[in-house]
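To start, I am sharing the structure in question, which I have written as structure tokens.
Only a single protein chain was left out; the remaining protein chains are all shown in position.
On to chain A.
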Amino acid sequence: MTYWVRWEKEQKAMEVNAGKTLLEVMIEAGMHPDAPCGGEGKCGKCRVWCHGQGEEEREVLACQTRVDRDLWVRTGESVGAIHVLTGGYGRKTEIHPLVTVQRIALAPRKEQPGLSEWERLQKASGIPLRESLPMVRKLSQRNTKDGADLWIVRSREKVLELSFEQEEPQVWGAAFDIGTTSLAGYLVDLKSGEVLTTASAINPQFSYGADVIGRANYALEESEEPLTACIREKVNEMLAEMCRRAQGSCQDVYAVSMVGNSCMHHLFLGISPQSMVHAPYQPAVNRHLILPASDLGIEAASEAEVFWLPLIAGFVGADTVGGLLSTELAWQDELSLLIDIGTNGELVMGNRSRRMACSTAAGPALEGAKISCGMRGADGAIEHVEVDESGGVHIQVIGGGIAKGICGSGLIDAIAVLLRIGVIDDDGHMNSDDQIDGQPVYWFRRPQGTDSGVYLSQKDVREVQLAKGAIAAGVTLLAAQLGITLTKIEKVYLAGAFGTYLRPENACRIGLIPRELENRITAVGNSAGEGAIQILTCENAIRDAERLARETEFLELASLPEFQDVFVDELSFE
């Protein structure tokens, strides 16, 4: 069975097999859709507007919309325009690319007696270019006695390529966010700073352990080698795919910047995470690293370099530094808070002059894991829950169909609503006549026929209490250590896909974020990835990153005697 999909803006129509997602259709059609979450329905970047015959147009996620009838689709901005250099929501920076291309004219040898070939190059470029054997060889193989026009691709004084071609070479960079679960890649044109295309994938290390501790354990018991090999291979695959889509080659990529948590950092580089998973949880190296791509097996230009952002501590990694780089937190006098909620919730609090970071063991509950009807933010997930004036509870389901489960944002809404209507009390106790296995439950959709319905159980509420208690305790203790009151915090940056869908008032109602800060929350998307892009588009960014990492204090929550008391305090919904 096939249907017609008509792309209004692109003025294309194509016949498509039923059941394909719009995202798959877009990829196959070479439209380079943006899906950093890998089509999991999490990131919301593949949003399009579509309608069937005679229907109203509605906003949908391309990755969650299957073609089951003829569709008319309107796409958003083009990819390049969405991901501008400046990091979307983040700090505006001017473009001073890390790698530049320069057109130079070598004077005839006779006019420059006493100069070596390399000195002639230096003179022509006006820059004390550093000698490198491959580049000196390349220059020496060309007879330039009568002078020559050439292109040099360089990163400051380091020459990455010499080209005697007429055509100006492409100069690209790639940024990667190496997440524990998913990988996001961005291909950047270093001349314009524009993101040409993006790629995403599931981290292949998944088969060695679902979380960082599991993978570290595999590395310690067996070897880190297979973990290192598979992630590098996947990065090469993503890079090749992006280059192919942008109609170039890996040889056009001169710089690769990378962010990720400390464990992903170590495993990518082939460093044992041994010191990091035992108290006092310190990484093997914390400063930023600039390494030849060829040493890491990354297939790019022969002289390309890999830039790994620095780490703050064993459980606060380069991804957090990326977040600091791309948000305003570390650049302003006003106090702010950066929250990145994942399996470990990383927090940074402070301003330009002083900052402190910590990692909280929030667990995966807020991502829908460990919750009875929990699921990813995909079709069928309850993403929002509301209560009307007469106390009626209404759910909003991704894709508009029948509710199959509940995702992170829906979970937070659900608890906030149940608190409001008194089904859950401030201690987290659920009062409900409905029970499953002796446990109180609240049905969002009762079972009908063969389908099992969607509910929230007492245990689910307890899981959320533990997760939000951990994060809230982190916030409280950071503020206490910095000697500031929460009301002094002017802005809260909420990173990650979760932050984009979260209803701030409900996050505050359940105490995930302090209530005082309700009107100060900004969702900043993948701020870590944006930070990695900034490394490419702004040559000073890597030094800024190093400074931010070194000047951000780290707070080990587990070592604070008051941690348990504060954590238990924060369990309540009061």
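The rule we apply is simple: a residue touches a chain if its C-beta (ideal position, glycine included) is under 8 Å from a C-beta of that chain, and two chains touch if they have at least 3 such contacts; residues count from 1.
By our rule, contacts and distances are computed from a predicted model.
Engineer: Assign the chain not included in the display its UniProt protein name, restricting the answer to "ABC transporter substrate-binding protein", "Luciferase", "FMN reductase" or "Corrinoid protein".
Structural biologist: The chain we cannot see is, by its UniProt record, "Corrinoid protein".
Engineer: Which of A:277, A:375 or A:454 sits in contact with the chain that's absent?
Structural biologist: Considering the complete complex, A:277 is the one touching the chain left out.
Engineer: Since one chain has been left out of the picture, which residues of chain A touch it in the full complex?
Structural biologist: 213-214, 216-217, 220, 277-281, 427-428, 437-439, 458-459, 462-463, 465-466, 469, 556, 558-559, 564-565, 567-568, 571-572
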